[in-house]
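A single protein chain has been removed from this complex, and every other one stays in its place.
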Amino acid sequence: MSILEVDNLSVSFKQYTSGLRQHTQEVISNLSMELVSGEILAVVGASGSGKSLLAHAILGILPSNAQTSGKIRFDGEVLTTKLQEQLRGKEIALVPQSVSFLDPLMRVGAQVRTSVRKGKAKEAQKKVFERYHLKEEVENMYPFQLSGGMARRILVSTAMVSGARVIIADEPTPGLDSVVIKEALTNFREFADQGCAVMLISHDIESALQVADKVAVFYGGTVLEIAPAENFEGNGDRLQHHYSKALWRALPQNDFTCEFKN
Amino acid sequence: MQLSKQLNLNKRQSTLLACIVLSIIVCAVVLTGFLYDEDRIASNLEVRNAAPSFDHFFGTDWLGRDMFSRTIMGLSLSIGVGLVGAIGSASISIILGVIAATMGKVADSIVTWLIDLFLSVPHLVSLILIAFAFGGGFKGIVFGIALTHWPSLARVIRSEVMQVRSLDFVQVSRKMGKSRWWIAKEHIMPHIVPQIIVGILLLFPHAILHEAAVTFLGLGLSPHEPAIGIILSESMRYLSVGMWWLAFFPGICLLIIVRMFDKIGDNLRMLIDPHHAHR
Partner (left out) sequence: MRWRFTRNLGIFLFWKAIKMASLLVAISFLSFLLVKQSPIDPIQAYVGADMLNVSPEQRERIEEYWGLNEPIMEQFWSWGSAILSGDLGTSMIYRLPVSEVIGERFINSIALMSTAWVLSGIIGFSMGVLAAMKKDTWIDRIIKWYCYTLASTPTFWMGLLLLIVFAVWLNWFPVGMGVPAGVLAEDVNIMDRIKHLILPALTLSIIGVANIALHTRQKLIEVLSSDYVVFARARGEKGFTLFWRHGLRNIALPAITLQFAAFSELFGGAVLAEQVFSYPGLGQATVEAGLRGDVPLLLGLVLFSAIFVFVGNLIADIIYRVVDPRTRKEQSYAAK
């Protein structure tokens, strides 16, 4: 069952180019996709191609000089600015990239507690810390004291305690070692298995494929194709688009070895 | 803003235009002040204590002197003193800043200590002390300003030079065997000269304000000079009888002049600074 539908979304920015002339630059154009409960959709594409803006557009936290068009539906209802404000953090949760998204002067336990929407905050936070094997003293630490893996788990915790049904993870794995990446991906799989819809934004197609059900290939501000994860195998012949094939073959274990075989 | 739209100017051009207009106004004030002779402020007992009118824009004082002329002469004197003081101050900062950045660790810590030393006493107190040491007057005030205003600019120059010296392209030039002088001329000067010019421009407003303040306190220029500080401190005796114009107009003119210098400095910084240049 689809929870979130994105229909023909475009995002553009007004910018001053030279002097007083204004110029509109489209960053996302005519993008359509849907998130289904119980599934992970990986959105993969090159770094800096505007994938994060997609997440921000869904949450309605784009900068003020951005303009959007198209429709986003949540549970069949069109998302207005007002509805977005209500759903943010309650039904739709963001798992950001790095520790810089935590308030540097607030203890992390408190930051997790502010994300709790239903029930007792303290209990929910204790439970989630236990679940993610975070020691009790971590609660009183400040973000700068966390290791990469701990920060990752804290960020996931904020989404976990919110009870949201849609999780948007924005580049959750860069700069982490493989053990932590594996752990993070497992967390997202668990979300999906509980019935959440997960959108995993990443430039790392290889690790995304480990857990994703479907993969949306993002290029030039739009989604070229959405393919089931199984299609990414062999020479990538089951992929429709050139770019998707190129992306797949560019991985070391594919084209590299292929070339030598030929 | 409307004007710049009509003339179809971009941000850079309009900033430049603003700078030119402001500079012309400042020059006009200074020149007029110097060209006025004493007759302009001769006492005229028939129009004593007159409130502002078309004959006397800023009114007249208790000797019937025209306050407008006195203000212009006072401003011109204050700007002149501020200018000399600021240039002296800037020279000290350039010399010490460059020494700190280029002559090794010992020189650096000595200069840093000197900066701390001069920042450790409130400016106005050191100004009073230095003015006292010179027995007041022009010399005292110029030395006072020169000796108290250099630390902040010296700090900027020191860190700028250090930063440029550590940049990759300077390191590469050095390894390629370019002479110190060549590096200074080709790499370091283009970076710090604009900073110094802006730094001096931003020193002026402080220098002028402090000149006026010390003179107002009675430790600066002598009471016979037509300085703004003197005008304002004399006016205090006549405020209680309601002669507000004696203090109001000279003060607001000083404020406007200082604000103009500030604006010119800020605008130039925007033109020079690469972070702002493309806005």
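A and B are the chain letters, set down in written order, and residue numbers restart from 1 in every chain.
Definition applied: contacts are C-beta pairs under 8 Å (C-beta built on N, C-alpha and C of every residue); 3 or more make two chains touch, one makes a residue touch a chain.
These numbers come from a predicted model, not from an experiment.
Undergrad: Using the touch definition up top, pick the residue from A:S47, A:Q67 or A:Q145 that touches the left-out chain.
TA: Reading the full complex, the residue touching the unseen chain is A:Q145.
Undergrad: Among B:I94, B:A131 or B:I188, which one is in touch with the chain left out?
TA: For the chain that is not drawn, the touching residue is B:A131.
Undergrad: Please pick, from A:T68, A:T114 or A:N231, the residue that touches the omitted chain in the full complex.
TA: The single option touching the absent chain is A:T114.
Undergrad: What does the interface between subunit A and the hidden chain look like in terms of residue numbers?
TA: 56, 59, 61, 85-86, 88-90, 93-94, 96, 98, 100-106, 114-115, 142, 144-145, 158, 162
Undergrad: Touching the missing chain, which residues of subunit B?
TA: Residues 113, 116-117, 119-126, 128-135, 205, 209, 212-213, 216-219, 232, 235-236, 239-240, 242, 244, 247-248, 251-252, 254-255, 258-259, 262 of subunit B touch the chain that is not shown.
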